[in-house]
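What follows is a set of notes on a single structure, which appears directly below.
Removed from the display is one protein chain of the complex; every other protein chain stays in position.
We call the chains A and B, going by the order they appear; numbering starts again at 1 in every chain.
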Amino acid sequence: MTAFLRTGGLLLALSIVLMVLGNFVTPGFLSFTQVSTQLKISAFLGLFALCQTFVLIAGGEGVDLSVGANGSLGGIVGAALIQGQDSAVLPVAILMGLAGAAVGTVSGLGVALFGVPPLVMTLAIASIVNGGLIIFESIAQPAIATSPFLAQLAGRTTLGVPNIFLLWIAIGLAAVWFLSATAWGRKIFGTGANAKVALLSGTHVRMVKISVYAISGLIAALTGFCLIGYVGAAFLGLGDAYVLSSIVVAVIGGMSLAGGRGSYVGVAAAAILITVLTSLLTTMQISEAGRQIIFGCILVVFLLLNRHLDRAH
Amino acid sequence: MSILTARGVVKRFGGVVALNGAEISLSAGRVGGLLGANGAGKSVLSAILAGEITPDEGEMSFDGRPISHPSPRAARDHGIVIAHQHASLVPDLPVWENLFLGAERRGWLGLIDREGSRTAAAETLARLSPDFDIDRLAGELSSAEQQLVEIARALLRKPRVLILDEPTASLAHAEVDRLFQEIRKLAAEGAATVFISHRLPEVQEICDDVVVLRNGQTVGSWSIGDKLDHDRLLSLMTGEAEVAAHQRLVRDIGPVVLETTGLAVTPRHEGATLTLRRGEIVGLAGLQGQGQEEILEALAGGRRIAAGRVRVEGGEVRPRRPSDMIRHGVCLVPGDRHRQGLFIGQSIEENLDYPSACVRRRPWILPFAEIRRRALEIIGRLGIKTSGPTQEVAALSGGNQQKVVIGKWLPLATKVLLLSDPAKGVDVHAKGEIYAAVEGLAADGAGVLLYASDFQELLSMCDRVLVVYDGRIVGEFAGETMTEFNLLAASFGRAA
Partner (left out) sequence: MRALRHAGLLPSLGMLIVVFAINVALQPHLLTRGSLSSNIATFAPTILVSAAQAIIVLSGELDLSVGTGVSMLNCALATLPELVGWGLWPTLGATFAIAVMAGATNGVLVAYVRLPSLIVTFATSAIWFGIALFFRPQPGGSVDQVFGDFYAGSVWGVPIALILVLVALGLWSVLQRYPLGRQLLAVGGNPVAAFHAGIDVRWVKFCGYCIAWCFVYLGSLAISAQTLSGDSRLGLPYTLTSVAAVVIGGISLAGGRGSVWGAAFGAIALGLVANVIYFAGIPSIYQEFFKGIVICIALSFTFIVGRRKAA
């Protein structure tokens, strides 16, 4: 546990360093609105990374490439259903959660029952969901506006801290508790650490694997639903940017690609770090070309550091 | 005349010292047996000789000149070749390609010489096993066939030093004979061979010298005369003058708790029929691979049953998956503790609680205080040597790891405990403690069904021993008839 706090603490410290540095480079970087924005963006990134966390812990080279598609599903269909009305938000949210969980369950079935590699299965599902959304948008011409409540949730602050950030912390704590203090969480770790041992000890390994993909789908869809509050409207490709970045955040946050190890604390810190890094690069008035190259290089450096820290363990 | 010598070899893996000053000397034309208990360091030493691992300290010399070879290729350039205990083959390539992997025969324009390779492959394999299909994919072979391919690959390299790590474990008698012929041929050509095995009769037959390892050190090396001195060997391997005799507890034998009728895991087997009573310890004996482990796995719900019935306390059960049987109080301690028994990266406490966590209906939240209390209780009862329940199991010795594997079932094995070779690779002291714990469980009223590859263990522990051949029970011995001789005879009874 302490090791993961150490990773998380280190990453958070780095984030703060970057923020201070940023203020030197571009004054106003540490302003209230700027920090607020950072926290909001990292909340969304962190939630998508939570999806990956569940899937990664359960092992079997688990990744979920459909988080973007599920997010778009939650946002687009969600917006279509609420029609801008606050009253509809709660029931639609529940519905979107169920929809995301259903999609995730299909992925999980493919992985657990048919042995399809998660990379491929979730890629295929993402294609189908995205394709379905394209068809939906052009045929149904649905409402795309967000509702005032969602805008409040994603846009406003309570006591100076963005609401969505608070929500993220709450969900994050719940997730950490679930994974470390419940029997089901233990089974997820067991399945990832050694599926054979888990099976012989009485775990329904298949159920566990299906459940993590369902959870991932649920969180992704709900996050996408909240996301329309932040961006103001639903549009195709809403969640696309988060797919690979959520995996990167998870890995930098200390999750093992092999499964069975890791803690969300590090992942959450990594989400903040990556967000700050990206913003810093954006405000530094570097051309997009330079930003991309620097981002890629820094990622490589992080991976090297990660490996070095792992070895020393 | 010495070809390869290693002295003062030290190798550490993390905190564990695998070799602590081992030494070995191999001479031209002679076959040296490398002996030692599990965990003594035989495989690590061979891996170092073959260039697969680099030692932390030590010197090696080849033909009198000092060498170090940091890679398998470098070792092979010197003519040092190893055939591993578990065949190291690429599953999707055919046998003949596996034989030449890394040492491909080249022909015109540097292309791979397919014809020449296949001919040489067929010819070499035929010397070990006639009619071997060299075009089959390596992944489709049985473990005996894979072993033959592994050995053939080593032979093809024309070694000056050949290391064979437990080569005969899965081989049939005729194949072992042919292998020994090849070894003698090599010796006649001046090569040196290292023969690692637990099978003393074979060591007697093929080896000229023996080297004994214990706890990573060479504790003895001498030339075998006409007869291999078993007592001297065993005492060197275990470091004790005599293995203490096991004291038996008096137990009450209760009603029948488990019955099987014609239990078979593949359709063609006739199936096993047996009964087990509460408080009884029944052993499964026989040659390796006769279906003992499969019977236990099937009873535990880990393997599909093709035919036959199982009854627990009179009620019929269908073991479809492990959780079914665990709920009935029937638990299995599997044979391979690293792959099937433990979560290596987790703590003792987490490992001990895991099956209980799976079966526990309420509460869904883990009761941490209770888990800690139970862990400490099990640690005390089994005598697990550890710094505390939060220590990682990877840091424990083999014997203590095995105790954790057994310990996690103690609260759950209320009716039947199945054990698959629980003392394999465990040192003598831990072995005693493990068996005492098993006996304790039986004394508490569970029925114990135990498979051990070592007949002595069975004889000292069991009330009855059943001999298994080809998945069927072919003999039952108890009391006075329960002797090693009888068991062995029954094991071979139907064999060719």
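The criterion applied here is as follows: a residue touches a chain if its C-beta (ideal position, glycine included) is under 8 Å from a C-beta of that chain, and two chains touch if they have at least 3 such contacts.
Quantities reported herein were computed from a predicted structural model and do not represent experimental measurements.
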Name every displayed chain that the left-out chain is in contact with. A, B
Check each of A:L12, A:L30, A:L95 or A:I134 against the chain that is not shown and name the one that touches it. A:I134
Of A:L11, A:I41, A:A126 or A:V205, the residue in touch with the unshown chain: A:A126
Where the complex has a chain not shown, which of B:G110, B:P201, B:G315 or B:G380 is the residue touching it? B:G110
Option from A:G28, A:G84, A:P148 or A:G290 whose C-beta touches the chain left out: A:G290
Of B:S71, B:S143 or B:T481, which one is in contact with the hidden chain? B:S71
Missing-chain contacts mapped onto chain A: 63, 110, 114-117, 119-121, 123-132, 134-135, 138, 244, 247-248, 251, 257, 287-297, 299-300, 303-304, 307
For chain B, which residues lie in contact with the unshown chain of the complex? 52, 71-73, 76, 82, 84, 88-93, 97-98, 101-104, 106, 110-112, 135, 137, 153
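Just so we're on the same page, only the chains that are shown with their structure count from here on.
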Where chain A and chain B are represented by their mean Cα positions, the distance between them in whole Å: 44
Footprint of chain A on chain B - complex, ascending: 300, 302, 321-323, 326-327, 332, 334, 339-346, 350, 353-355, 357-360, 364-366, 368, 408
Name, in rising order, each residue of chain A that touches chain B in their complex. 181-184, 186-187, 189-190, 193-194, 196-204, 260-261
